[in-house]
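See structure below.
Omission of a single protein chain aside, the complex is shown with its protein chains in their original locations.
Chain nomenclature is as follows: A, B, C, D and E, assigned in order of appearance, with residue numbering initiated at 1 for each chain independently.
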Amino acid sequence: MPQRILVINPNSTQSVTDHIDDAVQPLRMEGGPEIECMTLAEGPAGIESQADVESVVQPISQVVRTRDNDTDAFVIACYSDPGLHAAREATRRRVFGIAESGMLTALTLGERFAVISILAASVPRHLRYVRSLGLDSRLAGDLPIGLGVTELSDDSKVMERMTAVGGRLRDEFGAHAIVMGCAGMARFRDRLEDALDIPVVEPTQAAVTMAIGAARL
Amino acid sequence: MPQRILVINPNSTQSVTDHIDDAVQPLRMEGGPEIECMTLAEGPAGIESQADVESVVQPISQVVRTRDNDTDAFVIACYSDPGLHAAREATRRRVFGIAESGMLTALTLGERFAVISILAASVPRHLRYVRSLGLDSRLAGDLPIGLGVTELSDDSKVMERMTAVGGRLRDEFGAHAIVMGCAGMARFRDRLEDALDIPVVEPTQAAVTMAIGAARL
Amino acid sequence: MPQRILVINPNSTQSVTDHIDDAVQPLRMEGGPEIECMTLAEGPAGIESQADVESVVQPISQVVRTRDNDTDAFVIACYSDPGLHAAREATRRRVFGIAESGMLTALTLGERFAVISILAASVPRHLRYVRSLGLDSRLAGDLPIGLGVTELSDDSKVMERMTAVGGRLRDEFGAHAIVMGCAGMARFRDRLEDALDIPVVEPTQAAVTMAIGAARL
Amino acid sequence: MPQRILVINPNSTQSVTDHIDDAVQPLRMEGGPEIECMTLAEGPAGIESQADVESVVQPISQVVRTRDNDTDAFVIACYSDPGLHAAREATRRRVFGIAESGMLTALTLGERFAVISILAASVPRHLRYVRSLGLDSRLAGDLPIGLGVTELSDDSKVMERMTAVGGRLRDEFGAHAIVMGCAGMARFRDRLEDALDIPVVEPTQAAVTMAIGAARL
Amino acid sequence: MPQRILVINPNSTQSVTDHIDDAVQPLRMEGGPEIECMTLAEGPAGIESQADVESVVQPISQVVRTRDNDTDAFVIACYSDPGLHAAREATRRRVFGIAESGMLTALTLGERFAVISILAASVPRHLRYVRSLGLDSRLAGDLPIGLGVTELSDDSKVMERMTAVGGRLRDEFGAHAIVMGCAGMARFRDRLEDALDIPVVEPTQAAVTMAIGAARL
Partner (left out) sequence: MPQRILVINPNSTQSVTDHIDDAVQPLRMEGGPEIECMTLAEGPAGIESQADVESVVQPISQVVRTRDNDTDAFVIACYSDPGLHAAREATRRRVFGIAESGMLTALTLGERFAVISILAASVPRHLRYVRSLGLDSRLAGDLPIGLGVTELSDDSKVMERMTAVGGRLRDEFGAHAIVMGCAGMARFRDRLEDALDIPVVEPTQAAVTMAIGAARL
């Protein structure tokens, strides 16, 4: 039967899901897995605080349990990788978190990588996570652009800030690759890579790439 | 006004709360903070799986928010430290997790420490956590006794297994101190330390100790 | 124009290339990149010593330069990842080494991974490499089966040894996932995973998976 | 019999001992251990050089041996933790060093901590020590205010410098918590925490907190 | 029979070999090993890219094999330590790489060391190498002066840049010792140490020092 990858946007902002869907379009191949992107209706508008992260854990596990029999691999499309381990416990299918996949992919692109986050409050959570993955010796830095998830609609302001922060990470912190630290940043990847002239990883693309392998193998 | 430390047992097994209460009795001092131990009625009987851990996160945050105005410091008395960061976000009071406090205390007792866990399934979760704390170079090992939280009532079987596992951690893995990896093991500390002849940390005692400082300062 | 991934087997043993080709067959999708597997005729029969590794570095760079204009991504299919950095310098296309990709993929499968190598002499080289990648805190162990690349044709002996070594890595070293440390082991993945009951990564599959993303994005 | 914690100021400056005594006053509880603060008469006026550190090691061990039968726990109140391991060898009682305890406590307050030291010459010694404790991945930085122990009497100058250095550690180095790197800074804790708006640990308070637990358990 | 240390300059620039020969002159002792410095005629003028590094690996192994019977220890005098492991496989004699020896020596001189490199492109390669050696926690930084090997002939420009970069590594990055990251910088050691007032290691001197021990023991 046809294979399917389910990409779960745990925030309830449909435009973020739409942007994710656009970002993964190049990964849709005629003979390849269907890539279905869904919005978690019960999620907050943006996942910014630890409480937001926690609030979507059980709903994500519920989706995973429900869709287990018609999905080959899951992607949790929020840079906090909320509920990743609970989801992995809930199914025998492979589950990918976009932060984990994004960072692993960045490791193939440069000696050290850095993360552009949305809010300062996200950074300590990211640092804890990077350390839990044992990847901290490869992290050059993590800096925020100071905009919440729902503020990412102002394209030129976002590009301006991402370019400034990315340049600082590249020049002062020694980053050789960038990971965009929010699924809602997806549509900026190409422009940012042109602006910074170092590789930029869109983490949902990274996770879906790994998921394609999981689904096919 | 009198100070108070609230120790939250997130599993719903009253006997575990009772044993925790006994364990912290020596820390009750006239003129010192009241130490109140509560059972989270909506928690599972034992916290063993990742799903169990996740299920108590929001209830713990709720307790913390509710009790914020009459409590000086909180202790989450489950070795998975569930919801520690969510709880810290929910209050300006200090919040301690018994695993974090237990391990930090063990660092003052020996060059390397080891953890005796209840189930094999807990161990990967603990290893991730130790790494997230940056303490992995001090961890000698983490081995399970193969009993669930609610099976800890068979005293002699538990002592036998803890002594065997602890001896292995000491002799084969090079541990100089042990941290008991489940709040429900509290009553075995003294006997285990006698049996192993190396320091044994009861993590709830360690956390309440740190909480006393937080409450008084 | 159609996309292409070029998988380079740097040893000159055609049967190894054939096995690699079989291993990546599930990753061939209609509408997806062509996956071409080639044998480096000037390579040694097996890459076992450091001298063997060094001998294929410049030939690999030469292939990469020659094929740059009709290939979207390259995979170096030898667990020593020979010439990976030289190849990355030689082209703007993405280049993947199967050891690096295999280990990064293993990180999504378990808290710690281990490697089954062919010869004892390979192990120090692998350990240096894991450390250079900053992944050493996630490595549980690396043990050899004591057979050279060209001896991998005796199926039952190889399976027997891989199962024994894998079991030891799982039970004594605490591995939660295995990476097969030689491209020539490719055909054993499924059987080994069944025998060990923990995830087993075939590293060429892991690298081609990442390469598909690189080619499509 | 009543419990006692002996806090040893290894420098011979009585005003430092007086400030330490004030700092630990909140930890005195009617039913709790007596907290006795003593000055090591034979110590130097300030412990600033490695030679100073070494000069107090044997005197501290001597105090510990002498007071072993009427003391339940010892605290060495100098940020170099001089003679900590010799003291631990000299008694079965628990011995705490304020640097170790201060840093362990800081780990419960923020994702990364930083130290404000007195002199530049102290910093390499601190860095060696942090690494020996395995805590270096949690250290954001360590900067000096450029004043010796006996120069800490100029309140406004000290506050000005500590605030400037602390702000730099917070803003440039990414510290989420500060540890004051000299027992003689004790009285500045509250003011510094107000000024910096991040948690500030007074390390003698941290050590006495841990010592209370050791004495009571 | 008389002992000999063979120092191989893998680039073909005779003046670099001459400067290395001058640098090791103080290590020539009447009763000590002969120190022979040779130029690898087939090497590139300067080793700057990864391709340059790879191009000299097999020639170096060939020299080592050829000279094995009349040489007691070998030194590879290029800061990329090209072919170090292949050379060690090719002989039972001891082989030293100047980067490895330089960094090991720097560890005895200060709490953290930094490297002054020639080109920005060298830095990622160095960082990978430091990590492979497990020395990354002692590395304060690595910055380039932006001059190629063959541009090192302009004495005053090189001194000016090395002093500026070294000062930055000392003051901003916290280095307590410097390792000069190119054999061609050899003649600047004394002047740079005077200018920076912190120890400066000339890595070929460090490697020959270790080689003398290897030859004599």
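Before moving on, here are some points about what is shown:
FYI, a residue touches a chain if its C-beta (ideal position, glycine included) is under 8 Å from a C-beta of that chain, and two chains touch if they have at least 3 such contacts.
Remember, it's a predicted structure, so these values are computed and weren't measured experimentally.
Taking every chain of the complex into account, the omitted one touches B, C, D, E.
Within the full complex, the residue among D:R93, D:R125, D:R170 or D:R216 touching the omitted chain is D:R125. Residue positions on chain C in contact with the hidden chain: 123-124, 127-128, 131, 136, in rising order.
Residues of chain D in touch with the missing chain: 49-51, 53-55, 57-58, 61, 83, 85-86, 88-90, 125, 128-129, 131-134.
Residues of chain B that touch the chain left out of view are 110-112, 137, 174, 176.
Assume only the chains that are shown with their structure count from here on.
Any chain bridging chain A and chain B, meaning touching each of them, is among C, D; the list is complete. Matched by residue number, over half of the contacts between the chains of A-B recur in the interface of C-E, chosen from C-E, B-C or D-E. Chain C has its Cα centroid 27 Å from the Cα centroid of chain A.
A separation of 42 Å divides the Cα centre of chain A from that of chain E. Across the assembly, chain E contributes residues 128, 131 that each touch 2 or more other chains.
Across the whole structure, chains are in contact as follows: A-B, A-C, A-D, A-E, B-C, B-D, C-E, D-E.
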